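Dropping a structure here in structure tokens format, bear with me for questions.
A protein chain is absent from this complex, but the other protein chains hold their places.
Take a look at chain A:
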């Protein structure tokens, strides 16, 4: 674009020697906008708009085939809360969380404390514990499915060595949830352990030395020093674990397809998936998503209050 001869009114008089300084702020601002534009537009389009849209869709009747939309008010919410299966899904999600999160946390903190001593090969132990975290949930769930196989699988064979007749695991309504919980505990320990390990590095060793001089044994030291000082880390681990747990999907999808035997393992995410992508009822799915979102929001806020820190710091 050819510049007009008239200087823009905001331009300062000095050219030449002062040019660099004059334009510095503007250059940097322009550079900032250019550098931000692709990423910010992407996030706005693929996360910003969808988040708002879910909220809107939840209050409408949207027909994906006809492309029509009408206001529904609270109808979708009334409908899902009249649906016993949705209550079952909420219940199953809570049960799953209640048994997975504390167990994995307890195991993780014990391993972290054991690994925080100076040991030969401790890098190997840490790697072994962390490995499940970085591998794909779907692939790993298939391996567990194979271990859970009732007739020729590893678990029931090992149990038979002790004279125990193992259950049908994933296909038995009484055991399906337990099966998924077992796998999830195994998979979830690694990340929690790494966060605990990082927190343990911050506990000053003179506390332990003093306690040792006072004659406190390892168990006493753990409960009197380690556990209290791990308080903030524990809350942090708890919050991220709860949030992850409410969003769990893959292991349920693979280990117990179709929501499990007698809906024993239908969780909230699975119901959302079914509403949206099997029945193509986007409005119901959005209302269900909003309920899940509300749970997560409350957990996040409560967690932040207790941990006194930002989730992402």
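We adopt the following convention: a residue touches a chain if its C-beta (ideal position, glycine included) is under 8 Å from a C-beta of that chain, and two chains touch if they have at least 3 such contacts; residues count from 1.
The rule is simple: contacts and distances are computed from a predicted model.
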Undepicted complex member, UniProt protein name, chosen from "Multicomponent Na+:H+ antiporter subunit C", "Corrinoid methyltransferase", "Fumarate reductase subunit C" or "Carbohydrate ABC transporter membrane protein 2 (CUT1 family)": "Carbohydrate ABC transporter membrane protein 2 (CUT1 family)"
Given A:106, A:119, A:227 or A:298, the one touching the chain that is not displayed: A:119
From A:168, A:194 or A:224, residue that would touch the chain that is not displayed: A:194
Where the unshown chain meets chain A, residue by residue: 24-25, 27-33, 35-36, 38-40, 42-43, 45-51, 53-54, 57, 64, 67, 111, 113-119, 121-132, 134-140, 142-147, 149, 151-154, 157, 160, 186, 189-191, 194-195, 197-198, 200-209, 212, 218, 236, 240, 243-244, 246-247, 249-250, 253-254, 257, 268-269, 272-273, 276-277, 282, 285-286, 289-290, 292-293, 296, 300, 310-313
